[in-house]
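A selection of the complex's chains, in situ.
Naming follows writing order (A and B), and every chain is counted from residue 1.
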Amino acid sequence: MPFVRIDALRAGSDRLDALGRAVHDALVQTIAIPPGDLFQVLTSHDGATGTLRYDPGFLGVHRDDDLVFVGITMRSGRTAERKQALYRRIAELAQEYAGTEPRNVFVSVTENESADWSFGDGVAHYLQYVQNV
Amino acid sequence: MPFVRIDALRAGSDRLDALGRAVHDALVQTIAIPPGDLFQVLTSHDGATGTLRYDPGFLGVHRDDDLVFVGITMRSGRTAERKQALYRRIAELAQEYAGTEPRNVFVSVTENESADWSFGDGVAHYLQYVQNV
């Protein structure tokens, strides 16, 4: 269910893949997302036809062109504590898997509800589950 | 008002266009979106500078590289039943227009409110309507 968008600057496919794995493993480890619940769009911007604009020091965090934007859409219900654990783990794994320093990992979460997802076949899976239980 | 993002892998412009039409026609037919209310970003990823990561079998749905991610932002207020009808129709029309099998159509909806839209000219159109009525 989390639908994840990752945007980076001039990243090769290996780095994109590593960042995708970092975010997914963090979701699995901290907020109990099923390992198979993987839906990501990874985009590398070339700096000309697409780019990231950012402040290099906002809130005392030093950022540079290794910056990664992580956008996560998921169902509501996770506590603030779980989200804090999620951000911490994304930053750790981005460093471990992709060599991206934690200072360069920006995360934004948007929440929706059970009726807002179809995983294929034209079905609203979370509603069907409820109805079948 | 729905603002739609569609992401696919190695899709030609004809397939992108067909997918866009499928989603829009489904919105018009199932949740009464005005035919002219069309705002979409369609992106084909080459698999290198941009790609989709997904699980090929999550929830028993078999997916492959024909997978399409559909992200819809719209005002709140649609019932779960209407959303179910929407997902069903998107899947049907994606197959009819673009040859994309229903198993490869993933949809995620995010909702906002009337104050959250400007359709041009710097105006918050839904608020203005309310005020003028």
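In this section, a residue touches a chain if its C-beta (ideal position, glycine included) is under 8 Å from a C-beta of that chain, and two chains touch if they have at least 3 such contacts.
No experiment lies behind these values; they were computed from the predicted model shown.
Chemist: Tell me, please, the full copy count of this complex, given that what is shown in place amounts to 2 chains.
Modeler: 3
We take it that only the chains that are shown with their structure count from here on.
Chemist: Using mean C-alpha positions as chain centres, tell me how far subunit A is from subunit B in Å, no decimals.
Modeler: 20
Chemist: Subunit A touches which residues of subunit B in the complex?
Modeler: So the residues of subunit B touching subunit A come out as 7, 45, 47-55, 57-59, 61, 63, 69, 71, 80, 83-84, 87-92, 102-111.
Chemist: Please name which positions on subunit A make contact with subunit B in the complex.
Modeler: So the residues of subunit A in touch with subunit B come to 3, 12-13, 16-17, 20, 24, 34-44, 46, 73, 110, 112, 115-125, 127.
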